[in-house]
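Selected chains from the complex are presented in situ; the others are not included.
As written, the chain order gives the labels A and B, with residue 1 at the start of each chain.
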Amino acid sequence: MVNYTDRMSTLGLIEYKDASPEVRAVYDDIRATRKTDFINNFWKAIAHDPATLKRTWESIKQIMAPGALDPLTKEMIYIAVSVTNQCGYCIASHTVSAQNKGMTDAMFKEMMAVVGMANETNKLVTGYQVEIDEQFKPSR
Amino acid sequence: MVNYTDRMSTLGLIEYKDASPEVRAVYDDIRATRKTDFINNFWKAIAHDPATLKRTWESIKQIMAPGALDPLTKEMIYIAVSVTNQCGYCIASHTVSAQNKGMTDAMFKEMMAVVGMANETNKLVTGYQVEIDEQFKPSR
(Lines give C-alpha, C1' and ligand atoms only; values in the text may rest on other atoms or scores of the structure.)
Protein backbone atom coordinates (compact mmCIF):
# COMPACT_ATOMS: atom_id res chain seq x y z
CA MET A 1 0.00 0.00 0.00
CA VAL A 2 1.22 3.46 -0.85
CA ASN A 3 1.46 5.72 2.20
CA TYR A 4 0.04 9.22 1.83
CA THR A 5 3.24 10.90 2.97
CA ASP A 6 5.09 8.86 0.36
CA ARG A 7 3.27 10.70 -2.40
CA MET A 8 4.47 14.24 -1.87
CA SER A 9 7.65 14.22 -3.93
CA THR A 10 8.92 12.88 -7.24
CA LEU A 11 10.49 9.79 -5.69
CA GLY A 12 8.46 9.82 -2.47
CA LEU A 13 9.57 10.53 1.08
CA ILE A 14 11.77 8.17 3.09
CA GLU A 15 10.66 7.88 6.71
CA TYR A 16 13.17 7.06 9.44
CA LYS A 17 11.81 3.54 9.94
CA ASP A 18 12.32 2.73 6.25
CA ALA A 19 15.74 4.35 5.95
CA SER A 20 19.06 2.63 5.33
CA PRO A 21 21.77 2.94 7.99
CA GLU A 22 23.54 5.54 5.81
CA VAL A 23 20.41 7.71 5.63
CA ARG A 24 19.60 7.16 9.31
CA ALA A 25 23.05 8.46 10.25
CA VAL A 26 22.27 11.74 8.51
CA TYR A 27 18.78 11.92 10.03
CA ASP A 28 20.32 11.31 13.46
CA ASP A 29 22.80 14.12 12.94
CA ILE A 30 20.05 16.50 11.77
CA ARG A 31 18.05 15.68 14.89
CA ALA A 32 21.03 16.06 17.21
CA THR A 33 22.22 19.29 15.61
CA ARG A 34 18.77 20.87 15.53
CA LYS A 35 17.70 19.44 18.90
CA THR A 36 14.37 18.19 17.52
CA ASP A 37 12.95 14.88 16.30
CA PHE A 38 11.34 16.61 13.31
CA ILE A 39 12.84 15.83 9.90
CA ASN A 40 11.27 18.00 7.20
CA ASN A 41 10.19 16.76 3.79
CA PHE A 42 13.21 18.15 1.94
CA TRP A 43 15.57 15.70 3.59
CA LYS A 44 13.10 12.79 3.21
CA ALA A 45 12.83 13.57 -0.52
CA ILE A 46 16.52 13.76 -1.33
CA ALA A 47 17.26 10.76 0.92
CA HIS A 48 16.65 8.69 -2.22
CA ASP A 49 20.12 9.90 -3.20
CA PRO A 50 22.19 9.25 -0.06
CA ALA A 51 25.27 10.96 -1.53
CA THR A 52 23.31 14.15 -2.18
CA LEU A 53 21.63 13.90 1.23
CA LYS A 54 24.96 13.59 3.05
CA ARG A 55 26.75 16.24 0.97
CA THR A 56 23.90 18.74 1.26
CA TRP A 57 23.41 18.27 4.99
CA GLU A 58 27.11 18.52 5.76
CA SER A 59 27.44 21.62 3.59
CA ILE A 60 24.45 23.31 5.23
CA LYS A 61 25.65 22.36 8.71
CA GLN A 62 29.05 23.90 7.96
CA ILE A 63 27.71 27.01 6.21
CA MET A 64 24.88 27.87 8.61
CA ALA A 65 26.98 27.52 11.77
CA PRO A 66 27.91 30.66 13.73
CA GLY A 67 30.98 32.43 12.34
CA ALA A 68 31.64 35.96 11.18
CA LEU A 69 27.86 36.12 10.70
CA ASP A 70 25.36 34.88 13.25
CA PRO A 71 22.90 32.09 12.32
CA LEU A 72 19.89 34.42 12.22
CA THR A 73 21.53 36.76 9.71
CA LYS A 74 22.34 33.69 7.62
CA GLU A 75 18.71 32.54 7.74
CA MET A 76 17.54 35.95 6.54
CA ILE A 77 20.01 35.84 3.64
CA TYR A 78 18.62 32.38 2.83
CA ILE A 79 15.09 33.78 2.77
CA ALA A 80 16.17 36.73 0.58
CA VAL A 81 17.56 34.30 -2.00
CA SER A 82 14.52 32.03 -1.80
CA VAL A 83 12.11 34.92 -2.30
CA THR A 84 14.09 36.18 -5.28
CA ASN A 85 13.94 32.66 -6.74
CA GLN A 86 10.19 32.34 -5.99
CA CYS A 87 10.79 29.05 -4.12
CA GLY A 88 7.66 28.52 -2.04
CA TYR A 89 8.92 25.60 0.02
CA CYS A 90 12.17 27.36 0.87
CA ILE A 91 10.42 30.57 1.93
CA ALA A 92 8.02 28.66 4.16
CA SER A 93 10.68 26.51 5.81
CA HIS A 94 13.35 29.17 6.29
CA THR A 95 10.84 31.72 7.58
CA VAL A 96 9.97 29.28 10.35
CA SER A 97 13.66 28.53 10.96
CA ALA A 98 14.45 32.22 11.19
CA GLN A 99 11.56 32.79 13.58
CA ASN A 100 12.85 29.93 15.73
CA LYS A 101 16.24 31.64 15.80
CA GLY A 102 14.77 34.93 16.97
CA MET A 103 13.55 36.77 13.86
CA THR A 104 10.87 39.19 15.08
CA ASP A 105 8.06 40.44 12.86
CA ALA A 106 9.85 43.80 12.70
CA MET A 107 12.99 42.13 11.38
CA PHE A 108 11.02 40.14 8.83
CA LYS A 109 9.29 43.26 7.56
CA GLU A 110 12.54 45.19 7.18
CA MET A 111 14.20 42.26 5.48
CA MET A 112 11.32 41.99 3.02
CA ALA A 113 11.42 45.74 2.32
CA VAL A 114 15.09 45.39 1.37
CA VAL A 115 14.39 42.34 -0.81
CA GLY A 116 11.61 44.18 -2.63
CA MET A 117 13.67 47.32 -3.19
CA ALA A 118 16.74 45.35 -4.33
CA ASN A 119 14.67 43.50 -6.89
CA GLU A 120 13.30 46.80 -8.17
CA THR A 121 16.61 48.63 -8.46
CA ASN A 122 18.34 45.57 -9.96
CA LYS A 123 15.98 45.94 -12.91
CA LEU A 124 16.13 49.74 -13.13
CA VAL A 125 19.93 49.53 -13.37
CA THR A 126 19.77 46.85 -16.00
CA GLY A 127 17.01 48.42 -18.05
CA TYR A 128 18.73 51.81 -18.15
CA GLN A 129 21.94 49.98 -19.21
CA VAL A 130 24.03 51.68 -16.52
CA GLU A 131 27.77 51.13 -16.75
CA ILE A 132 29.68 50.26 -13.57
CA ASP A 133 31.41 53.27 -12.00
CA GLU A 134 35.19 52.97 -11.89
CA GLN A 135 34.98 53.35 -8.12
CA PHE A 136 33.00 50.12 -7.84
CA LYS A 137 35.30 47.87 -9.83
CA PRO A 138 37.27 45.33 -7.77
CA SER A 139 40.63 46.85 -6.89
CA ARG A 140 42.28 43.71 -5.67
CA MET B 1 29.49 67.72 -28.28
CA VAL B 2 28.61 64.41 -26.62
CA ASN B 3 30.45 63.95 -23.36
CA TYR B 4 31.99 60.53 -22.74
CA THR B 5 30.24 60.06 -19.43
CA ASP B 6 26.97 60.86 -21.19
CA ARG B 7 27.29 57.69 -23.21
CA MET B 8 27.17 55.05 -20.51
CA SER B 9 23.42 54.56 -20.20
CA THR B 10 20.34 54.37 -22.44
CA LEU B 11 19.42 58.02 -21.94
CA GLY B 12 22.86 59.21 -20.83
CA LEU B 13 23.99 60.42 -17.41
CA ILE B 14 22.93 63.74 -15.92
CA GLU B 15 25.77 65.52 -14.14
CA TYR B 16 25.08 67.89 -11.26
CA LYS B 17 25.95 70.97 -13.29
CA ASP B 18 23.39 70.01 -15.96
CA ALA B 19 20.65 68.99 -13.54
CA SER B 20 17.32 70.70 -12.95
CA PRO B 21 16.60 72.09 -9.47
CA GLU B 22 14.34 69.08 -8.79
CA VAL B 23 17.15 66.63 -9.61
CA ARG B 24 19.75 68.70 -7.77
CA ALA B 25 17.63 68.53 -4.63
CA VAL B 26 17.82 64.73 -4.71
CA TYR B 27 21.55 64.78 -5.49
CA ASP B 28 22.06 67.14 -2.56
CA ASP B 29 20.17 64.82 -0.24
CA ILE B 30 22.15 61.79 -1.45
CA ARG B 31 25.38 63.67 -0.75
CA ALA B 32 24.27 64.87 2.67
CA THR B 33 22.90 61.49 3.72
CA ARG B 34 25.94 59.56 2.49
CA LYS B 35 28.43 62.22 3.58
CA THR B 36 30.24 62.14 0.20
CA ASP B 37 30.22 64.23 -2.97
CA PHE B 38 30.17 61.09 -5.10
CA ILE B 39 26.95 60.41 -7.01
CA ASN B 40 27.11 57.03 -8.74
CA ASN B 41 25.92 56.35 -12.26
CA PHE B 42 22.65 54.72 -11.24
CA TRP B 43 21.24 58.01 -9.97
CA LYS B 44 22.60 59.97 -12.93
CA ALA B 45 20.91 57.52 -15.30
CA ILE B 46 17.46 57.50 -13.73
CA ALA B 47 17.62 61.28 -13.19
CA HIS B 48 16.09 61.54 -16.66
CA ASP B 49 12.88 60.54 -14.88
CA PRO B 50 12.79 62.89 -11.87
CA ALA B 51 9.73 61.19 -10.39
CA THR B 52 11.46 57.81 -10.42
CA LEU B 53 14.67 59.36 -9.10
CA LYS B 54 12.89 60.98 -6.16
CA ARG B 55 10.68 57.99 -5.37
CA THR B 56 13.56 55.50 -5.57
CA TRP B 57 15.92 57.59 -3.46
CA GLU B 58 13.34 58.28 -0.79
CA SER B 59 12.37 54.61 -0.66
CA ILE B 60 15.99 53.47 -0.36
CA LYS B 61 16.76 56.11 2.25
CA GLN B 62 13.80 54.93 4.32
CA ILE B 63 14.41 51.21 3.82
CA MET B 64 18.17 51.14 4.35
CA ALA B 65 18.13 53.24 7.52
CA PRO B 66 18.93 51.56 10.86
CA GLY B 67 15.91 49.83 12.41
CA ALA B 68 15.29 46.32 13.63
CA LEU B 69 18.14 45.38 11.28
CA ASP B 70 21.41 47.27 11.10
CA PRO B 71 22.48 48.90 7.80
CA LEU B 72 25.25 46.36 7.16
CA THR B 73 22.89 43.41 7.43
CA LYS B 74 20.60 45.21 4.99
CA GLU B 75 23.48 45.72 2.54
CA MET B 76 24.30 42.01 2.67
CA ILE B 77 20.67 41.13 1.97
CA TYR B 78 20.84 43.56 -0.97
CA ILE B 79 23.92 41.76 -2.30
CA ALA B 80 22.28 38.35 -1.85
CA VAL B 81 19.35 39.46 -4.02
CA SER B 82 21.62 41.08 -6.61
CA VAL B 83 23.78 37.96 -6.92
CA THR B 84 20.70 35.77 -7.32
CA ASN B 85 19.49 38.14 -10.06
CA GLN B 86 22.93 38.20 -11.73
CA CYS B 87 22.96 42.03 -11.66
CA GLY B 88 26.61 42.99 -12.18
CA TYR B 89 26.24 46.69 -11.44
CA CYS B 90 24.33 46.04 -8.23
CA ILE B 91 26.82 43.48 -6.97
CA ALA B 92 29.74 45.82 -7.62
CA SER B 93 28.13 48.86 -6.02
CA HIS B 94 26.60 47.18 -2.99
CA THR B 95 29.76 45.18 -2.27
CA VAL B 96 31.62 48.46 -1.97
CA SER B 97 28.81 49.96 0.12
CA ALA B 98 28.85 46.97 2.44
CA GLN B 99 32.63 47.16 2.78
CA ASN B 100 32.31 50.84 3.64
CA LYS B 101 29.82 49.91 6.35
CA GLY B 102 32.18 47.35 7.89
CA MET B 103 31.74 44.12 5.93
CA THR B 104 34.96 42.18 6.45
CA ASP B 105 36.25 39.63 3.96
CA ALA B 106 35.21 36.90 6.40
CA MET B 107 31.66 38.21 6.42
CA PHE B 108 31.58 38.47 2.63
CA LYS B 109 32.76 34.88 2.28
CA GLU B 110 30.16 33.51 4.70
CA MET B 111 27.43 35.54 3.04
CA MET B 112 28.41 34.16 -0.36
CA ALA B 113 28.50 30.60 0.96
CA VAL B 114 24.91 31.00 2.17
CA VAL B 115 23.85 32.54 -1.15
CA GLY B 116 25.40 29.67 -3.08
CA MET B 117 23.87 27.00 -0.87
CA ALA B 118 20.43 28.63 -0.90
CA ASN B 119 20.44 28.73 -4.67
CA GLU B 120 21.37 25.04 -4.75
CA THR B 121 18.77 23.84 -2.29
CA ASN B 122 16.06 26.06 -3.82
CA LYS B 123 16.44 24.00 -6.97
CA LEU B 124 16.77 20.60 -5.27
CA VAL B 125 13.49 21.25 -3.45
CA THR B 126 11.76 22.33 -6.63
CA GLY B 127 13.17 19.58 -8.82
CA TYR B 128 12.19 16.86 -6.35
CA GLN B 129 8.72 18.44 -6.19
CA VAL B 130 8.72 18.53 -2.39
CA GLU B 131 5.42 19.50 -0.75
CA ILE B 132 5.48 22.01 2.10
CA ASP B 133 5.37 20.39 5.54
CA GLU B 134 2.26 21.26 7.56
CA GLN B 135 4.58 22.68 10.23
CA PHE B 136 5.88 25.32 7.81
CA LYS B 137 2.54 26.69 6.64
CA PRO B 138 1.65 30.15 7.95
CA SER B 139 -0.40 29.73 11.13
CA ARG B 140 -1.57 33.29 11.46
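Methods note: a residue touches a chain if its C-beta (ideal position, glycine included) is under 8 Å from a C-beta of that chain, and two chains touch if they have at least 3 such contacts.
What you see is a predicted model; the values in this text were computed from it and never measured.
Participant: With 2 identical chains placed here, how many copies of the sequence make up the full complex in this file?
Facilitator: For the whole complex in this structure, the answer is 6 copies.
What we mean here is this: only the chains that are shown with their structure count from here on.
Participant: To the nearest 5 degrees, please report the angle of the rotation taking chain A's Cα atoms onto chain B.
Facilitator: About 180 degrees of rotation relates the two copies.
Participant: Could you work out how far the Cα centre of chain A sits from that of chain B, in whole Å?
Facilitator: Computed from C-alpha means, the inter-chain centre distance equals 22 Å.
Participant: If we count contacts the way the header does, which residues on chain A are in touch with chain B in the complex?
Facilitator: Chain A reaches chain B through residues 8-11, 38, 40-42, 45-46, 52, 56, 59-60, 63-64, 67-69, 73-74, 76-78, 80-82, 84-85, 87-90, 92-93, 95-96, 104, 106-107, 109-111, 113-115, 117-122, 124-133, 135-138.
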